[in-house]
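Only one protein chain is missing from this complex, and each of the others stays in its spot.
As written, the chains take the letters A and B, and residue 1 is the first residue of each chain.
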Amino acid sequence: MSTIKPLLSVRNLTKRFGKGCKDCESLTGPTENRNQCPTCRTILGCGDVSFDLYPNEILGIVGESGSGKTTLLRALHFDFPVTSGEMFFSYGKENNEFADLIKQIEDVNLFSATNYVKRQFRNFLTGIIYQNPLMGIHLNISAGGNIAEKMLMADWRNLKAIRERSKHLFLKTEMPLERIDQSPKNFSGGMQQRVQISKALASNPILLFLDEVTTGLDLSVQAGVLDLIRSIQREFHFSMIVISHDFGVIRLLTERCMVMKNGKVIEHGLTDQILEDPVHPYTQLLVSSQL
Amino acid sequence: MAYVAVKGGQKAIQNSINLMEYNRKKGSSVLLETEQIKDQLFFLIDRIMCEGSLYAPDLAAVAIKQTCGDILEASFVLRAYRATKSRVGYSIAHKTDKMRVIRRISASFKEVPGGQILGASLDYTLRLLDYDLVKEDDFDREAMLGQLFPDLNGADYPDIFPKIVDLLKKEKLIEIKPLDHFQQEQEPFDITRESIQFPASRSAVLQTMARGETGGMLLLAYSNMRGFGMVHPVIGELRVGYLPVEIEHPYEKSIYRVGEIKVTEAEIISATFSSEPSSIPKFSLGYGLCFGHNETKAISMAVLDRAMQTSQPKSASEDQEFVLSHIDGIESVGFCNHYKLPHYVSFQSALDRVRFAQDKKKKESPE
Partner (left out) sequence: MNGKEWLMDQQNNKKPFFYNFAYLDENTKKEIRRKILKAVAIPGYQVPFASREMPIGRGWGTGGLQLTLSIIGCADTLKVIDQGSDDSVNAINIKKFIQKVCDIPITNDTKEATVIQTRHRIPEERLEKNQILVFQVPIPEILKIIEPSDQVTKRMHAEADYSGIWLYLYEDIIHFNEISIGAGYPVMVNHRYIMDPSPIPRFDIPKMNHNRSLLLFGAGREKRIYAIPPFTDVEPIEFEDFKFRTEDFSGKKCSKCNATDVYLDEIIDDESGARSYQCSDTSYCEKRCQL
């Protein structure tokens, strides 16, 4: 009987901002209740995080600000180099269009790969949706151009195909087609977010990162965006890592989740179980104060 | 008539050169002697040496005469000459506190140890056009030189002036950046032997500015002073004087004095609180040094030096790559003027694009 290999394997991921010293480990974290080392003022972004993510799985990472969830996401997206840790990617599905690249990075610790390899990984295999849509889209090019950019990054070279897919995603994210050649400058926040979502999905990624995607949107718009993401995921079966401080979002989207505090993972398990019966006192506090 | 389509380009060029020479010689005035340029147009000589990056007053005078006073062309000629000379050695690096000072002022304090020495400067002259200069004669000249400074007693003048900035550093009022703030350098970077990459090391930054074009650097420094930046400079000390050039004998290791060069040095204090928010507030410094007597350049250089040390550049004067890529006069003047060269082949290609695009539009919506 064969076991499914995880899509993503992360081991002991640590990111510190600052020089670091021998006291950092013992003087920071959830038991110390602080992120900053009093000796050397180095800040613990996230410490010693390990997890597996499987194909077609949605993992949530929940915590308040300063918990380290965003640092974790940025580290996985190679936005900055990590202090230590390993990350492995594996995808065995037959006939997938990225077979060559995936074979190249099999058993490679991606954190220690060259920037060239990291960029290939990001361009071809992943997509990201930020809390602030302006971080993920350019205002000086058209909405369609923004979506096209992701495909161009993944080496799509057929204009008709690019244009068709842009239109298809526009419709799928319930945006009016006549605005596809306009700049997102004058779009509402919700529409800008939809452009970002279309862009993230444009090149058929296997792994999607979502960073507080509904925070800041009107409640009614939030519901729409969440439903959209859920239905698209069900259709295309990509894996997702969802960051949120909102247990409502986590409950709606994820099957498993990890709770973080002061940079460390303090609890993890099935989302339903954690919500129903949180073990760690901090998790209990979070759950009770929100739901 | 295009100056390519006809054969005889060679002849046309030669005629152009001859005409330049004719223009220089055709007047009825006495031909300039390079000695005259050296003696009487010394600010010009200093500027050419500074931007040509070669300390050679005689050669600068020739360059000025040859280019009929075009500052950028003269600097260019000197710089091109410099490029042909092989490197025979390096002078010993010195601090500038032992400068033989001929002008020294500070704006930070009313009185300073050693005193404010005004020296020779145009600063205090009235900018009224002196028409008497049209006809000067040697008799007046002799008379004037004879009258000057009859009661001078050299003994009062100090040999060495302490650096004002050093005094402030002792009081810990000025932030001294640790060496690893600037990339650690065992030896100075040589921008004429290695192509500069960004972010650049401290010596590369200062070298590039030392030979930078005065107008360009003034422009950028001025923009910072007017608010596109945060330096808020106060002149800690401005000096004009002579620095010794000394070399080490290759075998005996004894020190030989080769000569001295005139330089202008500016140390400006940026009077805004600097350094990390949590540590003790201090002022910071900017440094400028260039060949010859050129105060505008030295001050601009010092302001830009400080501006480029900003950790989050927001304006052009703070952006190291922007400043250093655009202040070399020889490069900028060359590129600006290269647009006079024929560009008709690439223009033809551009015409093709716009005509084709217009044709397509017409076909789509015929009127």
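Heads up, the rule we're going with is that contacts are C-beta pairs under 8 Å (C-beta built on N, C-alpha and C of every residue); 3 or more make two chains touch, one makes a residue touch a chain.
Predicted, not measured: the structure shown is a model, and the values here were computed from it.
Remark: the omitted chain is touched by one listed residue; of A:G144, A:P205 or A:G263 this is A:G144. Among the residues B:N15, B:Q40, B:S121 or B:Q197, only B:Q197 touches the chain that is left out of the figure. Residue positions on chain A in contact with the hidden chain: 115-116, 118-120, 123, 141-142, 144-145, 148-149, 152-153, 157-160, 162, 181, in rising order. Mapped onto chain B, the footprint of the missing chain covers residues 2-5, 7-10, 12-13, 76, 79-80, 82-84, 86, 191-195, 197-199, 321, 325, 330-331, 333-338, 341-353, 356-357, 360-361, 364.
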